[in-house]
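Below you'll find the structure, written out as C-alpha cells, and then a few comments.
With one protein chain removed, the remaining protein chains of the complex are shown where they sit.
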Amino acid sequence: MARQLFRDAMLQTITSVLDGFGLLVFATSGALVASRKQMDIVGFALLGTVTGIGGGTLRDVLLGLTPVFWIQTPATLVICVAVSCLVFFTAHIPQSRLRLLLWFDAIGLALFAVTGAERALLAGAGPVAAVTMGVITATFGGIIRDVLGGESPMILAHEIYVTAALLGAAVFIGCVTAGVPHEVALISGFLAGFALRGAALHFGWSLPRYRPRAERE
Amino acid sequence: MARQLFRDAMLQTITSVLDGFGLLVFATSGALVASRKQMDIVGFALLGTVTGIGGGTLRDVLLGLTPVFWIQTPATLVICVAVSCLVFFTAHIPQSRLRLLLWFDAIGLALFAVTGAERALLAGAGPVAAVTMGVITATFGGIIRDVLGGESPMILAHEIYVTAALLGAAVFIGCVTAGVPHEVALISGFLAGFALRGAALHFGWSLPRYRPRAERE
Partner (left out) sequence: MARQLFRDAMLQTITSVLDGFGLLVFATSGALVASRKQMDIVGFALLGTVTGIGGGTLRDVLLGLTPVFWIQTPATLVICVAVSCLVFFTAHIPQSRLRLLLWFDAIGLALFAVTGAERALLAGAGPVAAVTMGVITATFGGIIRDVLGGESPMILAHEIYVTAALLGAAVFIGCVTAGVPHEVALISGFLAGFALRGAALHFGWSLPRYRPRAERE
C-alpha cells in the first residue's frame, strides 16, 4: 500500500519533470527564433511562451481538459517568460543559434510526444488517439513558433521530424500496452524519439520523397 | 414507432455516409497537396489527416463537444492515413493533380457545410450560428492544408468558394426550418453547395471585387 503510494508519487514526479523540461527547451527554442528575427524582449517572451505552452494547450482543448493547464498553474507562464528573457541577454554567446535551436527543439519534441500521449491515455483515449495526441502535443508549439516567427515550419523539413514524434509516442504506448512499468515506458519512448530525431539531424536522414509522373517515366 | 426508429437509423446512416465521404475526399485533397510539394509518406499522412479531420475538430471544440470526435472513433484516423498512403503510390497516374485536388476539395466543401451545420443544430445552436458552423467545418480543414502545405489558401481564391459553403449550409438550414424531411434537407444542401462551387470552378465564376478610390474616379 505504502509502496503503491510511493510508486504513484514517483511516477507523477517523473512526468512533471519531463513536462517541465519540455517546457523549458521549447520556450528556449521559441526565444531563439525571436533572436534570429531580432525581436524586442516582449517578442522573445511571446514566442517563448507560445512555443512552450502551445502543444499542451491544443492537447487539453482537444481532450476537453479545460480550463487548460496553464490557467491552473500560472507558474508555467512565469517560467516561460523568465527563460525567454534569459535568452534575450545570452543568445549572442553560442556560435550557432540555429544549431542550438534544432537540438532544443529535438529534446522538446521527444519529451512532449511521450507526455502528450500519457495525458491522452489518462483522459481515456485509446492507443491510436493517444499516439496522435502525442504527435500533436510535440509538434504544435513548434508550428506556431515557426508561423509567427516567419520561419519555414520545421514540420515540413525533409529531415525526419514528425516520424520521430510518432516513434516516441508509439514506443511509449506500445510499452504501456505490453505491461512494461510506466516510468520505463516514459523513458523508453523519450529515448526512441530523441534518438531518431537526433540521428536525422546528425546524419541528415530523410524518407524517400514523392516522385511526380515525369520523373517516373 | 418501429417506423420512427427506422427513420432515425436511416437518417443517422445518411449523415455518417456523407461525413465519411467528406473525410475521404478531404484527406485525398490533403495528400494531393503533399504530392505537389513532393513530401515523404509521413508528410502525406499528416497533411491528409489534418485536412480530413480539421474542420470537424474545430467544430467540436467551438461547440464544446469534447473530447473531439476522432478521439472516440480512432478508425477516422486510420482511414485518413490509409487514403493518404494510397495517394502517395498513385498520385502520378492522373493527368492533372491540381484539377483533381480542386474537385475533391469541392465535394468535401459541400459535404462538410451540411454535416457541420447539422451537428451544430443537434448541439442546440440557432440557425445563424449553425450556418456559420457549417461554413467553418467546410473551410477550416482546407485552410490548415494550404497553410501547412505552403499553398495560397483556397479560401482567398477569387472564385466563389466560401459562398458555396454558405449556400449549402443555408439551404440545409432553410429546408429544416421549413419542415422538409431531414434527409431531403441534407441532400438538397449538399447539391446546392456543390453545384455552385462546381459551376464556379467550371465557368470561372467570381463575385465583383472591391475597387479602391483611384479606380472609382
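Going in written order, the chains are labelled A and B, and every chain counts its residues from 1.
We adopt the following convention: a contact is a pair of C-beta atoms (placed from the backbone, for glycine too) under 8 Å apart; a residue touches a chain by one contact, two chains touch by 3 or more.
None of these values were measured; they are calculated from a predicted model.
Checked against the full complex, the candidates A:Ala82, A:Val147 or A:Val180 give a single residue touching the omitted chain, namely A:Val147.
Contact between chain A and the unshown chain involves residues 34-35, 37-44, 46, 49, 57, 61, 64, 66-68, 70-71, 74, 77-78, 88, 91-93, 97, 147-150. Considering the complete assembly, chain B touches the hidden chain via residues 61-64, 66, 120, 123-129, 132-133, 143, 147, 152-153, 155-156, 158, 160, 162-163, 166, 206-213, 216.
Going forward, only the chains that are shown with their structure count from here on.
Spacing of chain A relative to chain B, judged by their CA centroids, is 30 angstrom.
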